[in-house]
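Of the protein chains in this complex, all but one are displayed in their positions.
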Amino acid sequence: MADEDKITAGGEVEEPRIGVYVCHCGLNIGGSVDCEALALDASKLEDVVVSEAQLYTCSEPGQERIKSDIEKHNLNRIVVAACSPRMHEPTFRQCVQDAGLNPYLLEMANIREHCSWVHLHDRASATEKSKDLVRMAVSRARLLEPQEEIDIPVKQKALVIGGGVAGIQAALDLADSGYEVVLVEKEPSIGGRMAQIDKTFPTMDCSICILAPKMSEAGRHPNIELMTLTEVVNISGYVGNFNVTVKRKARYVTEDCSACSECSKACPQLSPNEFDIGLATRGAIYIPFAQAVPSKYLIDMESCLNRNGVRVCEKCVEACERKCIDFNTVDREECFDVGTIVVCTGVDVFDAREIPQYLYGKAPNVITSLEFERLINAGGPTGGNLIRPSDGNIPKTVAFIQCIGSRSEKTNPYCSNVCCMNTIKDALLIKEHWPETEIKVFYIDIRAFGKGFEDLFQRAKKEGVQFIRGLPGEVIELKNGNLRLLGEMTLLNKLYEIEAEMVVLSIGLKPSIGSEVIRKFLTLSITSGGFFMVAHPKLRPVDTATRGVFLAGCSEGPKDIKEAVTQASAAAARANIIMRRGKVTVEAITPRVNRDLCSGCGACVKVCPYQAIHLDSDKKAVVVEAACAGCGTCGAECSFTAIEMRHFTDDQILAQIDAFTEHEAEKKILAFCCNWCSYAGADFAGIGRMQYSSEVRIIRTMCSGRVSTAFIEHAFARGIGMVLLSGCHIGDCHYIDANTHAEKRFNKTRRIMRQAELDPSRLELVWVSAAEGQRFQEKINSMSKKLKTIPSEEIKSAMKYFGDLERKRLEKLRRGASDVNA
Amino acid sequence: MGKALDLFEKEEFYKCLQCAICTGSCPVARVVERFNPREIILRYILYGEEDEVLGMKEIWNCATCHACQERCPHNITISGLLTHIQNLAAKKGNLPDTMKAAMTLMAETGWSIQATPRSDRVRTELGLAPLKRPDTAEIRKIFKEAGLDEILDLK
Partner (left out) sequence: MKISLFTGCVIPIKYPGMEAAMRELARALDIELEDVKFGCCPAPTGLKTVHFDAWLALAARNLCLAEEKNLDIATLCSGCANTLRETNHILSMDEKKRLFVHDILASHGKEFKGSMKILQLPELLSSNDILDLIQKRLKRPLAGMKIATHYGCHYFRPSDIMLDEKLDLGYSLPYSMELIIEALGAEPVEYNRQDLCCGAALGINNGLTEESLEIASEKINWMNEVGIDALAVCCPTCFSQFDSGQALIKRKKPDLRTFPVFHIAELVAFALGAEVEKLNLKSHKIPVGALINE
């Protein structure tokens, strides 16, 4: 192939002197690959100074050997042919760094998970494939450049969105650690759901009693700025430097308020009290509940008589001794910068009217579990008396129906975590006050998984609470306000017709409505249930994919108080790590823009999932390093080769393709795999010893979005048999939605192939998650079957077609570049 | 059956939690012992007891009211499953005589109930046109082409 004048950024300062180390890994590699032959083959490659096989390269002696060779032979690039880089890249990077080499000058060839383990019974093919993999690694190593990671400063201030128990805990932990914290809450008081419930399980503590001290502390902590009645309206920026804009809604009551309550006594208006879920009323001027923090009144303009701007009533002003009511207050915006953000937006509850046959909203004695909490709470609208809304009597029989709005595709598919234990707790509360009450719980499963939960469940049964497996199909309202439940006891295979004086619907939890807004600002992913997704479900349970943004509490999924507080402290600790360091290091895989080549078309801006690249006033692309995650989608999208992706350059990828298409390209399959999912999936296939055909050669990129159509064209122009594009499943992309661009390019290339009367099925696409080793194996096997049927005319036609296409494209770029340079 | 790719989607049934809302809503379950939609799902799909279920006489008691399917928290096509079971059972010979007679009547007359001279008389009294018999030959042919002759003797 003629050497094109590749437009490289930065010339070679030194001749590459490459050391190749082939690891036997005991018999793991040595058992199916001839490592000596491999080392010998590598030694013959240009620029390779040292090439040898070792038993265990990652061991002490193995690493020492590399370090001493670097010094002895003046090596400046290292290739380790061994296990997956996802295993030991950090190990070998540290090793070469200790020997004085820049850690980005290391390349690994995966001849274990991707070769020896999956071709156990074909030593010859496995060895030939390993030779190709090492050649690819050497080709890339030649083009590797030393990289410097940059540090950017981090503001010593945190934003906590949401003032429920999770938000309060996170704010307190961060404030106690010495950081400034802004705690933003959209309701007039902090406290969230925990302030509304009566007792907690399994301890049967009074909820507000244990929460109130934390609320006060948060209210008066010198490091916490509490902003209630406030909503976040915009967040921009990146880790260490988020710019936050909030809207502070008008309270109409000033700081001087002492919560004496004279104003609300004088107010003539009545509205349903939200805190008591409409079971009680409040005035237009009110305090949400007695223990509110801040302990200040506020005016609900919707119900105030002065809502149209005309002052028709001033009863509250007259009653207020401290003169702290101000009708002239307006909403206002405030801006501030923070270094980290903890999202604690909490939950809303399911609207039980969505299940009409349970008569919620029609029959007065059918209530929800949250309404129950307010009724049984001594500070609630009935002074703690559980009374029937229809006649004010204490019910003698109570039925609880579980899973209302949970575990259901019709409503919410997930389990809401807390309802089983909540009902058990509620049942015990009823028995405590009215021991004669008959209580029946209708369930599908009872989930008593936490510490002390089983004991509480047992206690309930001992107190005589009956648990009946089988939710009612019908609830009928009788003339006296009682309810008849019709259903089947599945454990007895018997139908039931049970009458109860009150029915409590155990409603599920839903993501808070405000979360959608926050989600957009912070480009957070959500799960199928609508809750925010964490970076890794097992190993990074409070991080989000966006650096510097953490989750705690029910914003991440339904959970009880203990789990919420645990997550909150964890999130605070994680935020602390970033802020304590004072700076964040950006991995050196971000793009570099060549301003001379940049045409200002903005294609890169459109595809960046993080809005980390934009056009400056000169209409040239500019990268915000800290916001960039290094996916490479911008680089692949740029048709002017103006963007160089550091450490994953176009040249490096093309060199890898060239390396193994020197010989018998038509018998090989090129597979692009993304670091997070499909490469890991291929590793998983290796770990599981899933055997597949040996034609495939894998090139790793950080994201499938990195793969440009130019790479695919080049491969076909070189005469490759088939090409496979693979990455994370749509919706699961590690870089949010970058893989959708890979899909677009795949479709585009297939269209081109169809129009050129080539066989489009030679280009395939598969989404493989890190756990889907079998899927990867099946795909390769089916492709290799197809590979054997491709006629040589097809290969030749594609070579010609794509070769011409590539030549034309490069010619156009060359002309464009010379125009610029002229 | 909203998702009409086949009479029922087997995949859906693995979501069944045996919550018993279907049986709780079923009007027939209350009056006929041994008719239990939840149990039919459990035995037919989850436990694979297909032959036993296909041999039950009770499956014909379904009133096709669709309450089970409508109320199921997972939108499972329970009515579709019942129809499928009934169809299969009929092919295997499990078909009540009353229904066989009704099908035969339809194949012969094109209608599901017997027209009598009385009905014609009343129609005339009310000023209505006499009953117009549909093209029964075509109907019978269509039945045959659709495969109804596996169950019914179509002349």
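Just so it is clear, A and B label the chains in written order, and each chain counts residues from 1 on its own.
Everything below uses one rule, namely that contacts are C-beta pairs under 8 Å (C-beta built on N, C-alpha and C of every residue); 3 or more make two chains touch, one makes a residue touch a chain.
A quick note: this is a predicted structure, and the numbers were derived from the prediction, not measured.
Visitor: What are the shown chains in contact with the chain that isn't displayed?
Guide: Visible chains that the missing one touches: A, B.
Visitor: Tell me, which residues in chain B touch the chain that this view leaves out?
Guide: For chain B, the residues touching the absent chain are 1-2, 4-7, 27-28, 30-32, 60-67, 69-70, 79, 82-84, 86-87, 90, 95-96, 98-99, 102-103, 106, 110-116, 119, 122-123, 125-129, 131-132, 134-136, 138-139, 141-143, 145-148, 150-151.
Visitor: Kindly note down the residues of chain A that lie in touch with the hidden chain.
Guide: For chain A, the residues touching the absent chain are 351, 353-354, 356-357, 360-362, 474, 476-477, 479.
Methods note: only the chains that are shown with their structure count from here on.
Visitor: With chain centres defined as C-alpha means, what is the inter-centre distance between chain A and chain B in Å?
Guide: So the centre of chain A lies 48 Å away from the centre of chain B.
Visitor: For the complex, which residues does chain B have touching chain A?
Guide: Interface residues on the chain B side: 15, 17-26, 29-30, 36, 38-39, 67, 71-75.
Visitor: Chain B touches which residues of chain A in the complex?
Guide: The touching residues are 357, 403, 407-411, 444-445, 469-474, 486-488, 490, 493, 495.
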